[in-house]
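The following block contains the structure, expressed as C-alpha cells.
The complex appears here minus one protein chain, its other protein chains still in place.
Coming up: subunit A.
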Amino acid sequence: MTAISADRRREIERGFLVELGRAAGGAVIFSLPVMMTMETWALGAGMDRARLLALFAAFVPMLVGLSHYVGFEETQTWLDDLRDAFVAIAVGFVVSALVLSAFGVLHPGLSLGEITGAVALQTISASFGAVIAQGQFGQRDDECDARARGAGYGGQLLFMASGAVFLSLNIAPTEEVELISASMTPLHALLLAAFAVLAMHAIVYRVNFVGQSLRRPEGRGFVELLLGYTAVGYAIALAVSAGLLWSFGSLEELAPATALRHVVTLGFPAGIGAAFARILVGGGD
C-alpha cells in the first residue's frame, strides 16, 4: 500500500465512485417494478420471518456467484467476489430505503422489523441490478467479456436462476398469479408450460437479438440442447417460482394440483427471464 502514490489513490477512489453511481443507477432501474408493486411492501413488512430469512439467505450466495461472472471490475479471488457482493447489497439497501422513504411507504409509525423486512425484500432485486449494471452498462473489456462467456455450465444455470428471480419477484406477490391460475383449466396449464419451454428455447437458439445471438453450437443435437439447457432452465424457473411463492405464503393450504398450477403460472415469466438472462448476461454457452 505504501508504494501507491497519493495521486494514484485518488484515482482509484474516483473510479470507484463512478462505479458506485453506475451501480445505484442499475439498482433503481432493476428494482423500480418491484418497488412500485404495493404487495411487496406489505409482504416485506409482514411475511413470515423465517421464510424471509431463508429468501435473503439464498440470495446472498447467488449474488456472490453472479458478481464472480459479471460485476464490479474483474474479480480475481473469492474474497473479491464477496466484497463486490457486499458493495452491491450496500447500494441496493440504501437505494431501496431512499426510494421507499420518498414514496412515503417507510414512516416512523412502522416497527424496526417491518422497515427491515420491507427494505430487505427490495434489496434483493436492487442488488441484482447493481451487479448487472456493471456487466451491461460498464465499459466492458475483453477479459470481462471472456469471463462471462466462459462461465461454463454452472455459470449458465446461475444466470438463468438470477433472471428467473428478477422477472418473477414483482409478479409473485400479486393477486394476478392466483387469478390467472384459477381461470386456467388443466389443459391451459399444460399448454402454458409447453409454450414456456418453446419460448425459452426460441429466445436462446432461434431468435437473433442484436449482438447477442446464440447459434446452435456445432455438434450438439436439438434434443441434447433442449434437455441439457432449456429443460434444465425451465426446471430452475419452476424451482425459483415455487421458492418465491412458498416464502410469500401463497402456497398455503392449497391442494397440490392447485399449488402446481400457481407455480406453472409464475414459471412462465420466470422462464422467460431465465432465457433472456442467459443471452444478455451469459452471452453464450
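The rule is short, and it goes like this: a residue touches a chain if its C-beta (ideal position, glycine included) is under 8 Å from a C-beta of that chain, and two chains touch if they have at least 3 such contacts; residues count from 1.
Keep this in mind: contacts and distances are computed from a predicted model.
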Listed names "ABC transporter ATP-binding protein", "TIGR02588 family protein", "Sarcosine oxidase subunit delta" or "Sulfate adenylyltransferase subunit 1", with the criterion being the UniProt name of the chain not displayed: "TIGR02588 family protein"
Chain not shown, touching residues in subunit A: 3-5, 8-9, 12-13, 15-17, 20, 42, 45-46, 48-50, 52-53, 56-57, 60, 73-74, 76, 80, 83-91, 93, 109-114, 116-117, 120, 123
